[in-house]
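Right after this comes chain A.
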Amino acid sequence: MSAVAVEEVTKQWGETRAVDGVSFTAAAGSLVVLLGPSGCGKSTTLRLIAGLEAASAGRIRIAGRDVTHLPPARRGIAMVFQSYALFPHLTVAENILFGLRVRKVPAAERRRRLAKVAGLLGLERLLERKPAQLSGGQQQRVALGRAIIAEAPVCLMDEPLSNLDAQLRHEMRREIRALQQKLGMTMLYVTHDQSEAMSMADQVILLRGGRIEQDAAPAALYDRPATAFAARFIGTPPMNILRSADAGVLLGIRPEDIVLAERGDVAARIGAIEYLGADSTVTCMLGGETVLARVQGRVGLPAGAAVRLSWPRERVHLFDAATGRRLDDTMSPPPAAAQELGERVAAAAGG
Partner candidate 1 sequence: MRRFEPQIQGWLLLLPAAVLLVAFTHYPAVATVWHSFFSTARGGRAAQFIGLDNYRDMMDDPVFWQALRNNAVFALGTIPVSIALALLMALWVNGRILGRGMLRLAFFTPTVLPMIAVANIWLFFYTPGYGLIDQLGSLFGLPEHNWLGNRDTVLGCLIVVTVWKEAGFFMIFYLAALQQISPVLGEAAAVEGAGRWYFFRRVTFPLLMPTTLFVLVNAVINSFRLVDHVVAMTKGGPDNASALLLYYIYDVGFRFWDTGYAAALTVVLLVILAVLALGQFLILERRVHYQ
Partner candidate 2 sequence: MRILKTLGAAGCGAALLVASAVSARAVELSFYYPVAVGGPITKIIDSMVADFEKADPGITIKAIYSGTYQETITKALTALKSGEPPHVAVILSTDMFTLIDEDAILPFDELATGPEGKKWLNAFYPAFMANSRTGGKTWGIPFQRSTVVQYWNKEAFKEAGLDPEKPPKTWDEMVAFGKKLTKRDANGHVTQWGLQIPTSGFPYWLFQALATENGAILMNEAGTEVHFDDPKVIGALQFLVDLSKKDGIMPAGITEWGTTPEDFFQRKIAMMWTTTGNLTNVKAKAPFPFGVAQLPAHARPGSPTGGGNFYIFKKTTPEQRQAALKFVEFMTSPERAAEWGIKTGYVAVRPDAWETPAMKEYVASFPAAAVARDQLASAVAEFSTHENQRVTKALNDGLQAALTGTKTPAQAMKDAQREADRILRPYRH
């Protein structure tokens, strides 16, 4: 039995469908990331699961129970908001205990759970402070504390780290993941940051325009993107997508799969080099198209220099130009595509 099951859920405001027939399940104890660009419907999906919005169609089950029409408090969830939603007039302790007080949990039990949560999150010395007296990271911990003290089986997180600086974000990522695994919570985590998704998730649900683009483990998402959109959304810099002479097919090759070599399949010219320390991003002009390559360390060539590019055949991804769907089910490209590559080589050499 899955912890959360979303079945054909749609949310419509007038003519616009923010969420359009979305279905997925989250296994108990797993961390599922809802990923996508802004406006893709990921936050709305989360709010539908929380019960903060009512679904226009479809069903939502939590722990096997149909909660589609239940109020948030009766769905067995906890939630962390992007802005933390701390009550500014209450102390840290009162904020964390808010829900327990509502549910009239006895005082002794409250004290016990507060001590545990405060210890878990390192908030012991901040309990009497007001939110305004805390740093962003500390506020984030309080919000987290309020969510986990409820001991709800499912925890929903709406872009919880987006208000933190890069350093802190990195730390919190690991901490949240560790906490989730330690407590065995099922966590639904919304973010637009692919690195958060890749590093934390057991399962990533990539959304676009209110629909699921791909629902897979992080590695599968990277290795076998289901669509051209998924291919470009995951990975930095994004995958190169090239038009082919065969109008029906798009060619995809990740920058990190391209090798700059003396001898290679394709001749190109260096447009620009972006040095990033551990590696460099090289912009290559290939006929009329631009291809990004990610290479280790520093590149010892000037802009304008001629290079040859090569890549392993099995790292080429093919997509249907009309639907954007992945074409191959095998690792090797079809004959037409291979021929295409040869043609490009000839063209580059001639120019």
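The working rule: contacts are C-beta pairs under 8 Å (C-beta built on N, C-alpha and C of every residue); 3 or more make two chains touch, one makes a residue touch a chain; residues count from 1.
Regarding candidate selection, all candidates are chains of the complex that A comes from, given by their letters.
What you are looking at is a predicted structure, and each value in this text was computed from that prediction instead of being measured.
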{"item": "Single touching candidate for chain A, where 1 or 2 all sit in one complex", "value": "1"}
{"item": "Contact set on chain A toward candidate 1 in their complex", "value": "50-52, 71-74, 77-79, 81, 83, 85, 87-89, 98-99, 102-103, 130, 132, 146, 150"}
